[in-house]
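All protein chains but one are shown at their positions in the complex.
This part shows chain A:
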Amino acid sequence: MKPAAFTYHRAHGVPDAVGLLTDLTAAGEDPKLIAGGQSLMPMMTFRLARPSALVDLGPLRRVPSMTAISESGGTLSLGALVTHHAVETAALSPGFAVLARAMRWVGHLPIRSRGTVAGSLVHGDATAEWCLLALLLDAEVVAEGPAGRRTIPAGELFHGFYATAVDPDEVVVEVRFTRPAPHAALTEFARRHGDFAIVDAAVALDLDEDGRTSGGRVVLGGVAPAPVRVPEAEEVLAAGAPADDALAAAVADAAAGAIDPPDTDDGAGVSAAYRRRLTRTLVADACRQASGAAR
């Protein structure tokens, strides 16, 4: 038994969860929500996190909207408790199929069976695939707090070093992806398959009928304290060119040149130059995969 002691509270509805967070905080507790527990539990076993109370969102799996996957009018909506594995096996339209394809990079099947979309985004790891995908496809996070609901665009979500714009008394209820991208790909490098990436890259290409780009997105993880879009690389896509190997190389060069990656990571001894080289390789790969995707 490794985690520190805590009191346990089951939430039976979203308002109930918000109420529990508010009441426990008022009583001097330090409550935390638990969804899949696949990030929070390792943090608690290492005692990097020691919440004095846990509010379990598990019973809310019975609330249909919390596990719903639905698409309408070019927006894909995922309930907060949708698991990585549910997305991996969902029949998504071509505009959002990149989400399903990217799931194979998230840990392993037993992690994906429990870990949730909202948990991943609120945890906010700078290399988490969901965080990159949120920036790639213009996600909006719908959070409910004591004062009601608000919508947080992905661009304002990640403050870096695991800090996000979701307040401690808020419960994420839904994540909406508002920018379909039929030509998109995510790829990454980790020393062992299933580990968090050292660097990961996601690319979406806006292609016209002749296969020329008219814009797009380039998103990187592992090169800054938070996942980032790379405007310098996106400008290359906006300038318009055939989506071929030359373009992939130009986008990759622009991305590698624009970033200022950290020099080391927790004793892994990964240099800034190494992250830059990974960036160049991965962005080029992602461009090539994206131009082939959904053809």
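The rule is short, and it goes like this: a contact is a pair of C-beta atoms (placed from the backbone, for glycine too) under 8 Å apart; a residue touches a chain by one contact, two chains touch by 3 or more; residues count from 1.
Just so we're on the same page, contacts and distances are computed from a predicted model.
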Omitted chain, identified by the protein name its UniProt record gives, among "Carbon-monoxide dehydrogenase small subunit", "NADH-quinone oxidoreductase subunit NuoF", "Sterol desaturase family protein" or "Phthalate dioxygenase reductase": "Carbon-monoxide dehydrogenase small subunit"
Among A:21, A:54 or A:122, residue touching the chain not depicted: A:54
Touch with the omitted chain, as defined above, among A:7, A:151 or A:271: A:7
Which of A:63, A:92, A:111 or A:224 contacts the chain that the document leaves out: A:111
Residues of chain A in contact with the chain not shown: 1-8, 10, 34, 37-38, 41-42, 44-46, 52, 54, 56, 58, 85, 104, 107-111, 113-114, 193-194
